[in-house]
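Handing you this structure, nothing more for now.
One protein chain omitted, others in place.
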Amino acid sequence: MISLTWQWLIDPATWTGPGGIIAQSITHLRISVVALVLAALVAVPVGLFIGHTGRGRWLAINLAGAFRAIPSLGVLFVATLLLLPRLSGDLAFELPVVLVLVLLAVPPVLSGTYAGVEAVDPAARDAARGVGMTETQILWQVEFPAALPLLISGLRSAMLQIIATATIAAIVGIGGLGRYLIDGQASRQYEVMAGGAIVVALLALLVDLVMAGVQRIVVSPGLVVAKEH
Amino acid sequence: MIRFESVTKRYPDGTTAVDDLSLEVPRGGITVFVGPSGCGKTTSLRMINRMVEPTEGRILINDEDVADRKPARLRRSIGYVIQHAGLFPHRTVLANVMTVPTLIGWDKGRARTAAMEAIEKVGLTADQASRYPAQLSGGQQQRVGVARALASDPEVVLMDEPFSAVDPLVRTDLQNEVRRLQRELGITVVLVTHDIDEAISLGDHVAVMRQGGHLAQLASPGELLTEPADDFVASFVGKDRGYRKLGFTTTQVESDPEETVALGEDVPAGRGWVLAVDEDGQPLGWVDRQGGSGGPVREEELHRMGSLAEVGDSARVFLDAALSAPSGRGVVVEDGRVVGTVVPERVLEAIRARGGSAA
Partner (left out) sequence: MIGGVAWSTVGDLLLRHLYLAGVPLLVGLLISLPLGWLATRYRWLAPPMIAGTGLLYTIPSLALFILLPLLLGTRVLDDANVLVAMTLYSVALLTRTVADGLGSVPGATRQAATAMGYGELRRTLVVDLPLAVPVITAGLRVAAVSNVSIVSVAALIGVSQLGQLFTEGFNRNDMGPIVVGIVACVALALVLDAGIALLSRVLTPWLRAGVAR
């Protein structure tokens, strides 16, 4: 079994062509990135607002908890059944998937953002107000940079969940690495399922590493030093 | 009682926290380790109950090397009080104080009785015993910390900056309390502080330490002020040590007789400052009759007294009484009753008569 999987993985034909790993990885990543960006567009501003004003915190915590409880697979099927007859082309398959992934990604990004803003040293915020910064300046020049570590952590865990769940989305017929799992199961080719599973895990790891690198670059070195001490 | 023999503590990174420290903490009384931060005073304290292990040398309690005892057992036999009390937030005050008696293996009833006794000793009520630490003020929490250290009747109590996190008024209260408890119980207290004033006012013996873990001087507070061993001790003890030294100078200050008046008594204008007392002869305050109109002394025209000097107090207390009284005459009392007043010159004469030097 293990050697069959290995053979499948090292076969060049597995990687190239329209149904190859490279093409499926690109599709997988495209859908994932679109979902993450959409989720961030919703969750980051709301998170900053909640963190800065302290308003709606209770609502955000409970809503995020409730969101987490919603099973992605069920929502995926509901969205597909609802939207498939009303849309056409690739969009008909991909839109429900992206919607579900966005739903999945909003809670971690939201809580990462507001927790980041809340964790800002009150003395720093006070000092910023004291030197005459406007609320907007405080938000962008003090709170946002200081919140970045937790915000990016939120994005990273959201991305891990997106990539994992996008695999399941192959069940409704879209492309991506999940195809190997679903099609492999249908045709009882376990080496294909195993190989696909390994590739997805590697992709998730790779993306997480890249995001960790980005986090290193954009987070102020001052914050890193402060954390170490 | 507690003997440090050439004790050195070096950390793996090469820093030396304590360097060849030898000293003896006598039985009974309060011995204070004082010095700037980084002088190794806390490390020295923590080596006594093996919270820190020395690199070289040994520490003996009653001629027994602490290294020969199991750390946990050793610690149970020594009281320990730290800065923020370090109470267990999930346990009630009573349960906190019962900690060591329970660890030693006393049965519940005995542990409970001992804990309640300790709680009362430090001036807390039975009602407070059933509360959680978060429900008490900082000063009360620190009292619980002291009670917890005393509950199993240890011979030795270690205190690491026990009062530095509470406000000054409460601090004075706690200092008096610790002094009283030490006298009452006859225990040996080793206390660490960075505050030289606290060291001098509280300590029977003061060990001044300097950076790098060197002992600069071990002496009584009076000696420290009079004969600092070197420039470091002199500068650490502070600029006004001449004045503070008076705190350890007991002098025979002759007080002058003072005519006192009672409330309601008629005092004419032009008599200057007059001291009012109650029926027991206890001082009430000063009345200003330098000018204006005379008439009966009314309670609302009393001025504050300034500090009082008790017969037998130090020269510093007498001088302070004289300097803080609005009349310029410090009130001297014995058993609460006025026996006379002193002017600053009187105090200075007395100091001069003693040869100007203290201790």
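Here the chain labels run A and B in written order, and each chain numbers its own residues starting at 1.
Throughout what follows, contacts are C-beta pairs under 8 Å (C-beta built on N, C-alpha and C of every residue); 3 or more make two chains touch, one makes a residue touch a chain.
Note that the structure is a prediction, hence the values are computed from the model and not measured.
Q: For the chain left out of this view, which of A:L99, A:L160 or A:I174 touches it?
A: Looking across A:L99, A:L160 or A:I174, the contact with the absent chain belongs to A:L160.
Q: One chain isn't shown here. Among B:G86, B:G123, B:G238 or B:P344, which residue touches it?
A: B:G86
Q: From the listed residues A:V142, A:I174 or A:A204, report the one that touches the chain absent from this view.
A: Result: among the candidates, A:A204 touches the missing chain.
Q: Touching the hidden chain in the complete assembly: which of B:R76, B:R143, B:H205 or B:R346 does that?
A: B:R76
Q: Under the stated touch rule, tell me which residues of chain B contact the chain that is not displayed.
A: 49, 51, 71-77, 80, 82-91, 99-100, 103, 131-132, 134-137, 145, 148, 158
Q: At which residues does chain A meet the chain that is not included here?
A: Considering the whole complex, chain A reaches the absent chain at 1-2, 65-66, 68-75, 77-78, 80-82, 160, 163-165, 167-168, 171-172, 178, 181-182, 185, 190, 193-194, 196-198, 200-201, 204-205, 208.
By definition in this document, only the chains that are shown with their structure count from here on.
Q: I'd like to verify one number: the distance from the centre of chain A to the centre of chain B, where each centre is the average of its C-alpha atoms, in whole angstrom.
A: Each chain's C-alpha centroid was found; their separation is 61 Å.
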